[in-house]
Structure formats: C-alpha cells, structure tokens
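In this view, the complex is presented without one of its protein chains, the others remaining in place.
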Amino acid sequence: MTLDSKIPAGPLSEKWDNHKFKLKLVNPANKRKYDIIVVGTGLAGASAAASLAELGYNVKTFCFQDSPRRAHSIAAQGGINAAKNYRNDGDSVYRLFYDTIKGGDYRAREANVHRLAQVSVNIIDQCVAQGVPFAREYGGLLDNRSFGGAQVSRTFYAKGQTGQQLLLGAYSAMNRQIAEGKIKSYTRHEMLDVVLVDGQARGIIARDLVTGEIERHAGHAVLLCTGGYGNVFYLTTYARGSNGTAVWRAHKKGAYFGNPCFTQIHPTCIPVSGDHQSKLTLMSESLRNDGRIWVPKEKGDKRKPEAIPENERDYYLERIYPSFGNLVPRDIASRKAKEVCDEGRGVGSTGLAVYLDFADAIKRLGKDAVEAKYGNLFDMYKQITGEDPYQTPMRIYPAVHYTMGGLWVDYNLMTSVPGLYACGEANFSDHGANRLGASALMQGLADGYFVIPATLGDYLASVERKPISSDSPEFDAAEKAVKDGIEKLLSIKGNKTVHEFQRELGQIMWNHCGMARNEAGLKEGIEKIKQLRNEFWKDIHIPGTDQELNQNLEKAGRVADFLELGELMMVDALHRNESCGGHFREEFQTPEGEARRDDDNYTYVAAWEYKGEGQPEQLHKEKLDFESVTLTQRSYK
Amino acid sequence: MGSMLKMLNSSIGQKVIMSLTGLFLCSFLLVHVSGNLQLFKDDHGLAFNQYTVFMTTFTPIKIVSYLLYATILIHAINSLLLTMANRKARAVGYQSRKDPRSSSWASKNMGILGTILLIFLITHMANFWYQYKFGDTPWAEYSVDLNSGMVLGEPIVIEGEDLHPHEYVRTDASGNEVNVVVVKNLYAVVKEAFTQPLLVVLYLIGMIALAYHMVHGFQSSFQTLGIRHNTYTPLIRGIGIWLFGIIIPLLFAAMPVYFFLQL
Partner (left out) sequence: MSSENMNLTLKVWRQRNGQSQGSFETYQAKSVSPDMSFLEMMDVVNEDLIKGGKDPIAFDHDCREGICGTCSMYINGRAHGPVKGVTACQLHMRSFIDGETITIEPWRATAFPVLKDLIVDRSAFDRIQQAGGFVSVNTGSVPDANAIPVAKACADEAFNSAACIGCGACVAACKNSSAMLFVSAKVSQYAMLPQGDVERKDRVIKMVSQMDEEGFGTCTNTEACEAECPKGISVTNIARLNREYLRAKLTE
C-alpha cells in the first residue's frame, strides 16, 4: 500500500477551505444512523465526541479512568496557542504556522500545520463560549503570555491549570450530549483491540475494568484519541495510567506508526529524588519567562546556590542563544541541560539538575507579582521537594513529556486502516520532530472540535447506513484473541512484577533512546529490549484473576505493548541518520553541538507497517514537500 | 406554589426550613429575654406578671405564639428527618475519623445540642406555661401608689372562683390613690421553682446548649439562605456569637441563679 496523505491541492492558505468544500457530507437525517466509537476522552476525544454528537451521530466514548474528566490533558499547565494577534505584536496565522513548522524542525506537513494555525483562533472562541475561565486583563479582555519558541505573546492561559480548564470545557460539552442521549460514556473501560471487517474498522473489544468482562462494541468508525506513549520511558510527566495499548494494537491491526522515535523531553521538571520515584512532575514552561537558568561555571561546585557569586554562574542559555535566551525551544533547552550536567556542572545531590532562578524576577516585579503568576507552581515545587523557591532557586531537569510520533494519519486524520482515525497526541501529524509549548492543547482541540467533524463525514458518506452487528466472525476472532492474551499473561505465574519490568524497560529506553542517541547504543538497546520481552513472557507474575478489578493485569497488558513499541522506537531512531528536533543522534551534529538535519535524505515521515510477530517492520516513506517555507538550520541565537 | 413545595422538599429547601425556623426562634429569644428581664425588677413581680397577662391575652401575640409552637415542632422534626437522611448518606462510617480543626464543635453537634434544648423546652413549658395555663398558679393582688409608682409590699394572695386579671383605683386610709392590680402570680411560681437545685442545673445546661446552638446556628442560617458577603458576614458572625451565643444565654442563665441565690 502506498501512502496517500490526501493533502489538497492549491495555495497553502486555501487548502483547508477548499478541502472542506470538496468533502462529502452526510445529510442531517442520516447522521443518526451512524455509530461512532471514540476511545479516550482527553482534549481530542472529548471535543470530538461532543462535536460529533452535536452533529447528530451516535457516539460511544471509552476511557480507562473513572471519569472522562481525568484524562491526562488535565495536567497541561501553561497554556494554549492561538493566532489571535490580540497583542498587536505581529502575530498571524502564517506566523503561528511558521513557528510550528520551524519549531518542529521541518519534519511536519505544511498543510496540516497551516490548518492547525487557522483553526487555533476558533478554539479560543469555542472555549470562551463554554465558560472556560481564561486569565483576563482589567478591561475584561483575554490575557496572553509568551512561550518557548515564539517571539510573540499568543498563549492563552488559565493560571497553571489551562489543561484542566480546557478539558472541563470539552467534558462539559460531552456531558450535555450524554444528557441528550447522543453520547454513551463507558468509564473504567479499556480498549484492547480494534475489530476490522472487510479491512475497515468496525468496532472495538474492550474490557470492563471493574468486572473484568470482555465487551464488544460495534460502530461505523473508530477514533483513537488515547494520547501519547511516553510512558514507555517509565519515569515521565505522563499519568501512571497513560499507555500506548490502543495505538499499538491498532498498529498491529494494520495502522502505520509514524515517526515513533520523535519524543519530547521537557526541560523544566522536578529532578528525580530516589529509586522509589514513580513519576516526574513538570513545572510549566511558562516559568522560563521569568526564571533564569544557570549552573556554576566550575565543575563540582557544591556550594549553596546563594553562595555562588554572580560572576561564577553560567547562564548558559542566555550566553549561547542571546536572542531567545531562556525561551529556546524545548528540545534545545533539554539537551543543553543534559550537556552541562554531563560536563559535571549539574547541581543538587544527584548532579542531575540545573537551577531555575527567580531572584531577579522577584527583585524586578516584586514577590507578589511573581506569586500571582506562578504561585501554584511554586507551592507544588515546595510540596514535592520541601524547598521554598522564593528563597532558593528551583532545581530542574528534563523529563519525557510528549510523543510527537503516533499513528500515521492522512490529512483527514484517518490512519492507514479505513474507518480508523487518530486524533490529538495519538497521531503523528502536526508537530514534526519537536512540539512547541502550548501547542498540544491546541492540536488536541483542533482535531476534535474542527477537523474530525468535517472529515469524518467524507468517509461515512460511502459507508452503508445499516447498523453494524458485533455478532460476526471478525468480532468472535478479536474477542478470542483478547481473551487468549489475558489468559496467557495470567498463566505465566513467574517471579517478577509488572512494575519491575516497566522500570527496566524505562531504563533501557532512557539510556539508549533518550535525549541523545547513537547507532551503537540503539543497537544494544534493541537487543536488551528483545531480551527483556522474552523474560517478560516467561517470568511475569500477575496476582489475582481476570474476573475482577485487577490493576496489575491492566498494567501488564500495557507493559507488554510497550515492550514491542519501545523496540520500534529504537528501530526508527536507528534508521534516521540525522538529528532533528527531539531526535538527537550524536553522530549528526554541527561543530557547535547543534542538531544537524539531513534534508536531502530524511525529509519524510517514517511510517512503519507491522508485518507480524518477530518480523521486522516495513518502512514506508511519506515525502514532505515544503512549498511555503525554506528549510534552514534552526537558529535561536 | 407547587414549585415552592418541591423546593422545600429538596436538600437545600430542607435546610432553608431549618434556617428560617431557626431565625424566627432567634427573634423569639430576643423578645423572650427582654420580657423576662422584668423578673429582675424590684417590684415583687408585678411588671413580670402584667407582662405575662399581656403575652397570654393580646390576640396578635397569641397568634404568634401558636406560630412559635409550630415552628419549634417543625424545626425539631425536620432536623430529625435530616439527621436520618444524613445517616443514610454514610451507611458505613470511618474508623479513624478526625474532623479538621476549623470545623467548630457546635457545627458538628447541632443535633445533640438541639435535643438538649428540646428536653429543656419541654421541662420549661411544663414548669411554667402549663402551670400558668392549666395548673394552680395563685392569684395575687398588688397595690401600687399612684403618686410614687411604688409597689406597696408583697401582694396579697387571693382565692376564689372565676378570677380574671383586672385593676382598679381606690383611695387608701391616708388619702393616697392606690392602683390595685389582680393577676396570676407566675412570678411566685418562678421564684419557688428556682429554689430547686436540680432545676437550676438543668436550666444552666440548657443555656450552655443554647449558647453553642446559637454560635453555629445563627450564622449558619444566613449561609443557608445564601447571604454571604465579605463585609457583612463577619458582622453576622459577631451578632451570632456575642448577642445570641453569649449575652442572651447569660441573661437567661442569670434568672434561675438570681432566684436560687435569693439575691
């Protein structure tokens, strides 16, 4: 199968409008004859479910959490970008597009990104109308802040809770449709497989996580809005439950995986404190607006930060990147932090941290102003570390935060399996090799509120309007496979816990496929994963049964999938002989240590096709054509 | 009207009933305490007894007093219903429960305090109200010097059928005009009752319960009615604590103590 991205013809700024006009429509009376399955109820899933139900489709939503409102979109702190130009600072749809393409190191589709920038303005309108309490100025109009990778202030925010507020907005829209009977919400349910009938996605197999019952759900289309797979690294800013199971099982059913190695490491997280750690907590990137990042100039300087005089501090981001300073994109900020720590100039007990200092900001703006802006983040930091950031600089270190890679989708967000769609972080589409801050919320909502409601009809218009039965050989087979898989897991009764496997896998991924990668390390990593996977299937021990609420069983299924997905990430990282965005191959860097792209050979999306257990995956390349922007080496100096 | 009834049936509505009845009872407390202050008057109970006549015969007051009895019943019964519903809302309790320090003791024990108050009220009504209305409260005849306004000594106990409160003026032996007042002598009943230490203790317990009940109840009823304001809420809390929680219960408590110590 060849990859057809279905990018519409015509000038960049007219593509989306032209495309929308050309898409087939489903007449309003017929919409209620279609059943849509939405898996995941974060920003993408909740907004898609609500919008599709408003259009008249029958929607079923699934989430593993106890309520749709708890999806991890809720944890995004800083904000959401939109090209409103309310600040009169020269912003425009084109500039947001340009910043995003450039920030993504030219590994995203122009057409998708431009559409994202276009609809960004509608997102803010929509959210405000829903009652999302964005920050406002005294005149009653919306406030903006600036964010990494941009020189304009286009980020809308709700204190440090933008993600929660936006998700609650989408959740409220969903609730309205649930009340109207257009959405049926299944909580504490996990999708365990996609069911294909005649090569088209026609339903899912899900497990009721309370009773353990395996259920069949049929529909005319399936939307995967299940977020990213960063938890393959174990210690991340993701929620403990975030997983790659839905996308991975879809992948195994034929959906290509796009750019799996593109993962984002967020520069401002609270450093690891010990072996027991289960999670890394992110501090919003907005802190970089006023905080200054530094390390001591001397190696192994163990003095307290206050005791180190100004001239013995190295504000390395301001030094290397005078024009963007502390606001360079995330991949650069993270990598530089790793470099200074590797040089032995890291701070804190582990030496794996740099300072983020607010002393100047407090002097300049006053403690009250700093508190008003960042109070909740400071409180959180203090609660976790026991240190007061008003008195002493924060210690931060990068942590895995987002996956730009995901299921390959065409311009309509359909995967390579007809009828199977992927929205939000679950797809690979808009961020290229690196995502800019405050763009994840934007993409999730763009996909859910504005893209999928327009594009889904085009597919459904050609699908028969009769109900899909879940009583078919395909559903039988899928259900049996799921049940067999669970039984296999439970029957091993080995000696190691899921937790142990997950940690080991995370270590392998972080060491071999983390902030910096190289050929030898990746090859070694692949071998290690294979070994660990073998061990997993021989030695996993899962207490309890499948007929009850069994959190270890849930986790085991997810880790089993991560053990396969992790390998594909490494294979992808190994094949991409260049450095771009979050993918930094040590062999490919400029003399100054910056990422060196290879545009001649790697200006494409790597879409991997599953070929069966134990078989190498097949690479398909979707060439990226840049008509509007010129590819340049990113420079934030 | 249907909507009103439905509203009163809702959880908030039931709390509104508690709030409104509670506030009405608060207003009664104010009236009751100011009226009863006449017990302290050095007139052998004349003013108090006259006040009692007014309170039991003036029609508007009579109507209000029936309203009051109904209010007490509604307040008590509704609280019982609420307590039962609230018990049902937590069928299985905690083993390790600790309440946050910020929650006042009173707020958590309104039911117990209310029960003590109800017991107190029943005793109180039996002792005085029932005694006055249906018991053998003695009749007394007071003489008041119309020139000086002074009550001339202890009243004379009078007996007979068909007595009713009345007064007339007569001229005494020395030519002074004297107002003669015939009333039921509830004052004597009060004075007599509070010679019993047990009853005094019961009254003191009742007033402690009242104090705590008021400290929480007064401000809480405003919260239930949705009245909350940065400036006025502290004022309401102040009134609840100082007037209803301290001053009124103290004044009430002073009455049995006053008679017990025969001050």
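Observations
We call the chains A and B, going by the order they appear; numbering starts again at 1 in every chain.
The rule we apply is simple: a residue touches a chain if its C-beta (ideal position, glycine included) is under 8 Å from a C-beta of that chain, and two chains touch if they have at least 3 such contacts.
Note that the coordinates shown come from a computational prediction; the quantities given were computed from them, not determined experimentally.
Contacts of the undrawn chain with the visible chains, over the full complex, involve A, B. Check A:323, A:349, A:391 or A:633 against the missing chain and you find that the one touching it is A:349.
In the complete complex, the residue from A:548, A:586 or A:625 that touches the missing chain is A:548. Touch with the chain omitted from the figure is made, among A:131, A:322 or A:344, by A:131. Checked against the hidden chain, the listed residues B:27, B:86, B:171 or B:195 yield one contact partner: B:86. Touching the omitted chain from subunit A are residues 47, 50-51, 54, 65-70, 72, 74-75, 84, 86, 122, 124-142, 158-159, 161, 163-165, 168, 171-173, 175-176, 178-179, 185, 187, 210, 237, 239-241, 273-274, 276-279, 281-282, 349, 379-380, 383-386, 449-450, 453, 497, 499-500, 541, 543-544, 548-549, 551-552. Annotation for subunit B: contacts to the undisplayed chain at residues 3-4, 6-7, 10-16, 82, 85-86, 88-104, 107-108, 110, 216, 219-220, 223-228.
To be clear about the criterion, only the chains that are shown with their structure count from here on.
We define each chain's centre as the mean of its Cα atoms; on that basis subunit A and subunit B are separated by 67 Å.
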